[in-house]
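For this depiction, one protein chain was excluded, whereas all remaining protein chains were kept in their positions.
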């Protein structure tokens, strides 16, 4: 008798193929689910394999537009970055994948009694948390089967050899390509590399690791110039050469192509996972790196300084952390999102850039949406509408508090003028 | 009869030469002061010109070590950056220059009754504020003569032509080199370019503008590899090729050279001045760009995640803004400094890097000072000392609040699973 | 010939009467403006005096509803408090007064050439800044005449005796009531007392100073019970005894009455003015004290903990400071306001309170708008829907980082278990 139906996030790889077969052996019916978030993948082959291994059905959803229009959009609008460097490539895709998987589970009757959704994430990583927190918010009654955290499963599959043995015993096809000595995650935004040889933070990633971007040393010897148009902080057009791309997904892909060919967007960091472990990751994020550079630049031209200061300190840092920690479907993300949107009302304009061998350079920027930058105001040569004597008063008032500070230091025998 | 003695920050240029002569004509005795903060300068020529124009004395102080050991050190320790991009090159030097000028003024009897210190900063910029707030804290009784904010002076000198006319009438030598169509500020940390043709934010800076860094396109075709050693967040050694540099100033210069030759550290931004105007600046900061990349990387390896989160949000943003706004000699900077130092107790180790045509790449990092990174802990393959079942509990507890959020959304007719 | 028309904020007191006459003597036409923000005032007498002294017109606008519905509303919604104690009574009224004065100035042709708006605020206080920053945002072309910052005026009127002499010479009626040895500001929200004998921070305010609240020792011996209903963070009803008040202004007045009679809402503090001086103020704010206590309590019941944490740290502190510093009409206040409103979507419910001799006590609270509080969930006796074993996992994961911290301390010879 079936224990119920489970919607399994299925990649076609050894881990999730094992889980698929194991779930069936445990008495579940399995719906195999695969999200198309822009990764390079032979979707038909994955489908064939899933069905061959006994899945009741295979469902693949194209989520590229949701990813770009809902999540990447906000990342750009708030200049999202985690721990000063990581552009959140994996974390951005998790919410749309989880939501789609819950939709598929609900549609295919994978509900509640025992079975519901399952995934192959390991027990030490961020992704299990991102998926599961999303699942629970999306459907508060859901049940999650996380084999890599089930004693019975991890007792049985203690290493890759156990998986290979199980595969051989159960007719699970295993790729003949040798496994790379690291693991990868890929979507429209980035490819991440971690684990394996990368666990030694001293090991420089080998040249062949990087799949999405050309090595800057091999990139073209001439810069590529292009421009990005923004409307309220959202990319509305990318212009490169004589091409104008306005569709959001296509625009993002165009930026990916420019960045990829110019070797832009590689980073190599040690970061702090939500569960309190440090881990080392290498990431390549060509298009988003370009988009963020342009957006940040445009905000310099059009955003009020004090709004920006508050936004930087509380909106950008919080949103980035929320995404990293899997708190996308949360009241606090919704709260912060509301601020992001409001902050972008005047962020419209055009930024011209060049990409060259790993670099992004701003060539110029313009906007009609804001009166904050004024050449005349900024000009050191013009005093139109400006009385320099006002600055004397401004300084005098600011100095009142500082004079007291200096006096106190003198009184305390530690004058500030001593070096 | 003399109105008193004034210590004038004197650069040898047309503006401060005019001010020097004007101050004498107004009845002051002038001590000309020049800070050596690492700029390229013919110091002897400036001295000769000052004395020739009537200065009572000329004093030049080498402040490079103070700059590096007191201020640049802290900037690196807290990953200082203003508005996400500006590395504060000019702002870092102002405190040590102001302090030196006050010391010189005090030593040379430029005190209080009317005369004291003077400078040639314009009335719209940040530097007047940075200098003067420092002056007032350093010596709460000081008087500041800021000619570009004095009605009598600005009425008389309405443009460059008035200055040239005054120079001709008063025997002030004027350089025959045509003035660049922008203004510059230079020190050990950076060169800044602003004003003139740069006031149009659409104008790409011409190739010849950049003086400190080679154009990435003209830089060497091979990366330069080097390493930076840190002790409690402070650079203790730079190793490049077979050279090991341990002196702080020489280490910084070595980084400048590497960055300069590889075309690293150019930015072009629109920023928000303290007085509320936006302005466009181009900056090249080769060495500090490298130092910051290395320091940030090392912190990933050794700093506790939650300390880092608090530090990023409060310490780094506040310190950067304090420096930008001229609040170096302030109780709040002292308060923040105390946190910076404490945060760096474990930030010791080595980072290996490469510089190549505008890029900085991290090659690897190591540290003996912290137990926070552990290959075994991080490893996805090892469960030593880790029970994945704990993560299930962690997720379940985190999900309690989110389930309620999801339930409320369903009740409100806006289930989160809808896209 | 007239220099132009000026709209003067006129209170009928000695200072603004002197200014009124002085402005006329200086060649201006004066429109006297008085805002009714709920203060106790003989409005007819002020009008009569203004016209008698030569004002071209007298305009009084009742701004009580604007004050409550626009500004006090937000203060309650975000639990506004400055420096942990001051409820911003004066600061809340300034924006609506300034806006009304600008409207009156515009309507009565007080525009631009020389004349526009004028006020009697002194040069050291916060109010001059609050009014003038509002004026400039409300009408960027406005001109402000601030006599207490004009050299000619302050030279002439060096103390109260000069004002009295001018009054005698110019037929300005002077109240025979002796002036209190402090100054006051009054509106619907509070009365403030400062200056004079209060400038000594050791001086306890005399019993007769407090005008709006009964001394707790003289207040009724029985508590008054009442309830406040909130709809999205806004007071929708006040119930006291058998009275139900739903009008916003009347509700606020009812709270004032309850608080006033129970001696609730007195504070005595030293605060930091925007211009950098410390000053001592005594404030009594009966109704708002009650409203804030109730609102804060209700948020405990219905607001998500993490939204609250972010809101407390960024929204409440920033809004309060913005109001204190006169930045109501600013992009940053608008930005923060947007967050406040969003944060209050579920803040609906009823809080029952008691007021007694200076105290506010919460008697109970309830809400239908949120599912966050659940007696069953909270109950220590019920494990329905809760697995205590999950907490073990939660703790184990949280402890990973702390164990490393403890290990490092032991290694460093400073074990945490030493006291």
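First chain written, first letter: the chains are A, B and C, and each begins at residue 1.
One rule holds in what follows: a residue touches a chain if its C-beta (ideal position, glycine included) is under 8 Å from a C-beta of that chain, and two chains touch if they have at least 3 such contacts.
All values derive from a computational prediction rather than experimental measurement.
Across the entire complex, contacts from the unshown chain go to A, B, C. For the chain missing from the display, the contacting residue among C:3, C:136, C:156 or C:232 is C:136, taking the whole complex into account. Between the chain not shown and the residues A:127, A:304 or A:337, the one that touches is A:304. If you put the hidden chain back, the residue from C:83, C:231, C:250 or C:412 that touches it is C:83.
When you scan C:73, C:99 or C:229 for touch with the missing chain, the hit is C:99. By the touch rule set out above, subunit C reaches the unshown chain at residues 66, 70, 79, 83-85, 96, 99-100, 102-103, 106, 122-125, 128-129, 132-133, 136-140, 146, 148-149, 151, 154, 159, 183, 194-195, 199-204, 216-217, 221, 223, 266-272, 275-280, 296-297, 300-301, 305, 308-309, 312-313, 317, 321, 327, 329-331, 352, 356-359, 361-366, 372-375, 377-381, 383, 386, 388-389, 391-392, 394-395, 398-399, 401-407, 410, 415-417, 419.
Those residues of subunit B that touch the chain absent from the view are 275-277, 304, 306-307, 310-311, 313-314, 318, 327, 330-332, 335-336, 338-339, 342-343, 397-398, 400-401.
Seen from subunit A, the chain kept out of the figure touches residues 304-306, 346, 370-372, 377, 386-387, 389-398, 400-401, 404-405, 407-408, 411.
The rule is simple: only the chains that are shown with their structure count from here on.
Chain centres here are Cα means. That of subunit A falls 31 Å from that of subunit B. In this assembly, the C-alpha centroid of subunit B lies 40 Å from the C-alpha centroid of subunit C.
Each chain gets one centre point, the mean of its Cα atoms, and the points for subunit A and subunit C are 43 Å apart. Residue positions 304, 306, 397-398, 400-401 of subunit C each touch two or more of the other chains.
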